[in-house]
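The complex is shown incomplete by one protein chain, all other protein chains being positioned as in the whole.
Chain IDs A, B and C follow the sequence of writing; residue 1 opens each chain.
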């Protein structure tokens, strides 16, 4: 187990390194921060001093090595766009907002998708099943920014139940979380449904019924426990996809999380922050995958003893 | 209704008869997606690019508009229907080429990784990790900033976003297959690795790849839409559906038809592709899980 | 008013019909979404906000900082003041800010400002004196300054004549010097006392200003809050307690905020403004200031001897006939109506404005003749030029940038493309972000036509030098020797009449050589919730277009 963990962490670190190179190269290929951050009529002196100050005149590999050396010590440099802000610190400051949104989105996905998928499986072929399928397909075929804007208009403007955008109260996070979650609901519900169907067909489910176990118990205890393994596999992808979704949705709902930082930083060619935010994204993804792997062991005794 | 207990007194022939072609998704795909993609220039009632400033913001036909512009017009007076029809080709091209890139790269790497194992397998799996850990949207932004947004960049991003799924799935299948009897037999018979891979293993993972590809159509179209939203999609004036929805999003509350109908086109296409994928999965590969 | 009564009634009837039609699918949608969502009704959010706090939602700023000089100067905090103000009605310079009066030498090289004797900083940081001005000046010209226009300041010297008098000595005459202190806001005054006590950190946490509002706090990327000062030294007091600026990048989200009553005022793209009005909200235009929009040919296309990598001469627009054809191919009236609604004037020459020197009535009246919609003439010109066969780079790349606050640029490009297509000019749309485009321009490798705006309208002498000559922004130079020569003369000229003539000559040269594709002159505008806001008079003289927040009149 320990060996496994060590190997996982080592390979994650390798992946992070490659990611940092990719991002570094891409963001430096064109468009200098000079042009994003200085005004139209900036003079050559202004430009030169800016370039000197941020080491942009050095060769690319040197800039990268400098970056890497510092990054290994946790120092990603200072933001160009948000003067005086430590790049990683700035990203980490925004991380709770994204995690809060992502967490709520995952919660919503699970709370809606599991019962939906289970109901669809249990009542396969019934109207509930069809409804669940349509609901799921809707989520998978609506661009999330569009869904987000529709949600704003329906629930904030016409019904007046929830605030349109911004942060502050819990109510602020509901709409963006739904907008991110819906796509996941689809995927998760479909997965749950198919794996539930498989499990419900199993002999041990028949045996449970034969034992006189009530249908509720059969589904939620006997079937779900086994069916849950498959949706759990999906959690790694779920995490990635929720993070990706946050990039767009945070813009729509003006939610100041990492997605917002990422877009602003890339547009502003704020290299230190771009590096920091993408590394942060990757770390979250990898951690969540690690957690999923550990959760497996809890859910599925076969792995524990296998 | 396909479910029945294995002991039920039902002859197997009966069931294979009952499962016919999924006509609804195939029909929808044809009507909304395939036919427009290839025949838009003959069936579209108007030019999708030329503004008609005299006919701006016409509502759709049953909402106060006329049959002249059945789905209404946009802010430059262009016919929404014609734009959707013409956009289909680009959507088709992006999703097909993007998926093709994903399939070719992902399947090849997955095949070789699963077959060869060892360091190459490790490398490929790390690459899969990397690609999954890098949000496609951020990569797209960085890429667009670097090489500019173009048809090519969108295809690259879609391909990049998808290949890992194929690689992972194919590898998993190959791991199972390489231990099977027929591979062993071929090895004993002295077949080369390349031959074993492409003649014996590849045909066996084709089903998986086909099913996965159908299901990725939706993801590809969604991605295209998100890229348009961020202003890094296929450049204007190409009326890709993503751009149409994205451009019309400001007017959801007022001139709703501008984004609604392209959105509907996306919805129907993705829905049908998914239904088709589900159907294919049931037919071809019962083991395949939905992702 | 009686005259239009009848019209109004019909208009309303019409409007009702349309809104009924539009509401049908809305309700359907609402019901459908409701059915699928379980949400506890009531108590979740409060849509309408109290009138004590005014909320204004705008698209996010390029930089988010309390240190004004480290931003590009797009937004001046209402807690901060500059030396010169603008009249809310006319946009003219006034003494509503820190300077009570000013004078300049005959040669426009020395400017002296007298501060209001009773001006004080908020938060007990004492009176505003010339020491504060000098201190702020030095901060603004520091290494970390990114302010637009600050390069000029670096060349001048500042002297505190006495406690309430400061003098600027300029290297060359500048009749438009006040502009830098008013709308452009190149210098805002920070408290030296606060700096001495708390250093930069004090500014970063809560900069003391002298405006009618006091800085309360910020949420990075989210909002900025100020509270009203009850007894401001200038005597102005807002009728609300607080004002909050919210950064929201999605226009439709801002529109939703306005409609939901979450915001009193929001900035909207032009076409959404129409929708906002249709939905019963009010769109207020700035009283005076205007924004000019244009499309610019990039590269030194008029430079007969430009180096190979510094020009766009291989591109079609290096030929004046093609440039004229491009301009002739455009039906500006139609384009402007689509983009900006009715009543917006076509712009004869970008950077020329009737309020500033150099305005030529002759150009304005001759505009239709020279630039008017004439596709036949365009085609003749093109045939004459041998287009496209005689050109290696016949296709014209049109840049689309989702530049904050200008979503109409995309539509502008699409329209322009459609019109050019009609006369046979090949174009390709190029979607690229601001930084990429700017890098190309700055590196003299730009080879495209790009939309550009000028907000607020700069004094012509400033604008024309930035966008057409090598004197202010070398990278935007079109490379015309004649323009550059005229520009050089303008720099040292102090006689108003001669300056006026020089500017007219420059504008005429630009006009006659079809050196750009001028579009429109548009007022700044803001959409306000008609149930919350009665009115708001602002001149549109700042970069963001917004100012004079204390004049927001609530219901």
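Everything below uses one rule, namely that a residue touches a chain if its C-beta (ideal position, glycine included) is under 8 Å from a C-beta of that chain, and two chains touch if they have at least 3 such contacts.
One rule holds for everything that comes next: contacts and distances are computed from a predicted model.
Q: Consult the UniProt record of the chain that does not appear here and report its protein name from "NADH-quinone oxidoreductase subunit K", "Carbohydrate ABC transporter membrane protein 1, CUT1 family", "Malonate decarboxylase beta subunit" or "Oligopeptide transport ATP-binding protein OppD".
A: Record says "Oligopeptide transport ATP-binding protein OppD".
Q: From the list A:25, A:107 or A:207, pick the residue that touches the absent chain.
A: A:207
Q: Of the listed residues A:81, A:94, A:172 or A:222, which contacts the missing chain in the full complex?
A: Among A:81, A:94, A:172 or A:222, only A:222 touches the chain that is not shown.
Q: Spell out, residue by residue, where the missing chain touches chain A.
A: Residues in contact with the chain left out: 125-126, 202-204, 206-214, 222, 225-226, 299-302, 305-306.
Rule of thumb we're sticking to: only the chains that are shown with their structure count from here on.
Q: For this assembly, give the contact graph shape among line, ring, star, complete and other.
A: complete
Q: Does A-B or B-C have the larger number of C-beta pairs in contact?
A: Between the two chain pairs, A-B has more contacting C-beta pairs.
Q: Report the inter-chain centroid distance for chain A and chain C in whole angstrom, where each centroid is the mean of the CA atoms.
A: 37
Q: Rounded to a whole Å, what is the gap between the Cα centroids of chain B and chain C?
A: Centres of chain B and chain C (C-alpha means) sit 42 Å apart.
Q: At which residue positions does chain B touch at least two other chains?
A: Each of 145, 148, 249, 252-253 in chain B touches at least two other chains.
Q: Could you pull out the residues of chain C that touch at least 2 other chains?
A: 26, 252, 256, 259, 433, 435-436
Q: Taking the touch rule as given, give the residues of chain A at its contact with chain C in the complex, in rising order.
A: 30-47, 49-50, 53, 81-85, 90, 93-94, 135, 149-167, 169, 171-172, 174, 178, 251-254, 256, 260-261, 264, 267-269
Q: Which positions of chain C touch chain A when the two form their complex?
A: Its residues touching chain A are 26, 29-30, 33-34, 36-37, 39, 41-42, 44-45, 47-48, 60, 62-65, 67, 70, 72-73, 143-151, 154, 204, 219-223, 246-250, 252-253, 256-257, 259-260, 262, 433-439, 441-442, 466, 472-474, 476.
Q: Flag every residue of chain B that touches chain A in the complex, lowest number first.
A: For this pair, the touching residues of chain B are 1, 3, 122, 126, 129-130, 132-139, 141-143, 145-148, 218, 221-222, 225-226, 229-230, 242, 245-246, 249, 252-253, 259, 263, 266-271, 274-275, 289-291.
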